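Of the protein chains in this complex, one is absent; all others appear in place.
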Amino acid sequence: MSINVRFFASLKERIGSAALEIDAQGITTARDVWTSASGQEADEEMLVAINKEYAALDRTVADGDEVAFFPPVTGG
Amino acid sequence: MSINVRFFASLKERIGSAALEIDAQGITTARDVWTSASGQEADEEMLVAINKEYAALDRTVADGDEVAFFPPVTGG
Amino acid sequence: MRIEIRENPFDPWQAVADYRSSHLTIGKSGASAVFVGTMRDFNEGDDVQAMVLEHYPGMTEKQLQALVDQSMSAHNLDDALVIHRVGELKPGEDIVLVATFSAHRKAAFDACREIMEALKSTAPFWKKETLASGERWVEKNTAGW
Partner (left out) sequence: MRIEIRENPFDPWQAVADYRSSHLTIGKSGASAVFVGTMRDFNEGDDVQAMVLEHYPGMTEKQLQALVDQSMSAHNLDDALVIHRVGELKPGEDIVLVATFSAHRKAAFDACREIMEALKSTAPFWKKETLASGERWVEKNTAGW
């Protein structure tokens, strides 16, 4: 009954962690995951991926999902 | 007192000549050069260059000019 | 089609030549369009000494695969090759290669640029630059159209 949370790039530095596991109890959306994992308000520029696919911040998450948060991408 | 006339590609084959010299006497425009050199009506798809620069068929030519006629280009 | 994420420097021109001779049928693809992005030693007015490229292993490959698939079928390409560096880079090293192969030039040009823009805006890579004054994350990619 847990969610795998991942942070990348500047968000990883801000949170001070690359990955952590949180209890799925009381969690409905990716936004809830963010709040629970970071203790911060969600930043609307932030990107979200659920199980390695882009998702909206208010998308429902399920037990065992990998939920990732990261800033705008800057590759290429 | 002459004009150097050049033909390329399918026009060269049609005329049966790559280059010839015509008397500049009575010649005013590139169209006159074409008519005098080919004995044919000008084909409006044909391209014209005077001294290696694109020119309109009715552009004036001068003694000693090189006047070239060719079909639409197909390089690249 | 090949998508490759690599930690070491690569020669993009050699990669295209090799890919073309090993994967493409001679006489079929009349058009090859290629873009190569190379690390500059300047950005936003500052000298850049080095860069680290972070990515999201698993998601990056999946995302690249999806966007190349889409462009390949939208433009009816014969083939495509994408290579992207991660890890530590020095100025002058190549970051990304996008190559598209098609019978005609319109499709190759359109798809190469489309893949490059989709990569820039959706593939999970992040750049951190080392300046004389310290490190900074690149915050946004510039528009490419």
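Order as written gives the chain letters A, B and C; numbering starts at 1 within each chain.
Here is the rule we go by: a contact is a pair of C-beta atoms (placed from the backbone, for glycine too) under 8 Å apart; a residue touches a chain by one contact, two chains touch by 3 or more.
All values derive from a computational prediction rather than experimental measurement.
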Partner chains on view for the chain not depicted: B, C
Those residues of subunit B which, in the complete complex, touch the missing chain: 6, 8-10, 47, 49, 52-54, 68, 70-76
Subunit C residues that touch the omitted chain in the full complex: 11, 13-14, 16-17, 26-42, 91-92, 103-106, 108-109, 113, 116, 142-145
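Keep this in mind: only the chains that are shown with their structure count from here on.
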Approximate Å spacing (C-alpha centroids) for the pair subunit A, subunit C: 26
Subunit B and subunit C: spacing of chain centres that average the CA atoms, whole Å: 48
Mean-CA-position distance for subunit B and subunit A (Å): 71
Multi-partner residues of subunit B (at least 2 other chains): none
Junction residues of subunit C, two or more chains touched: none
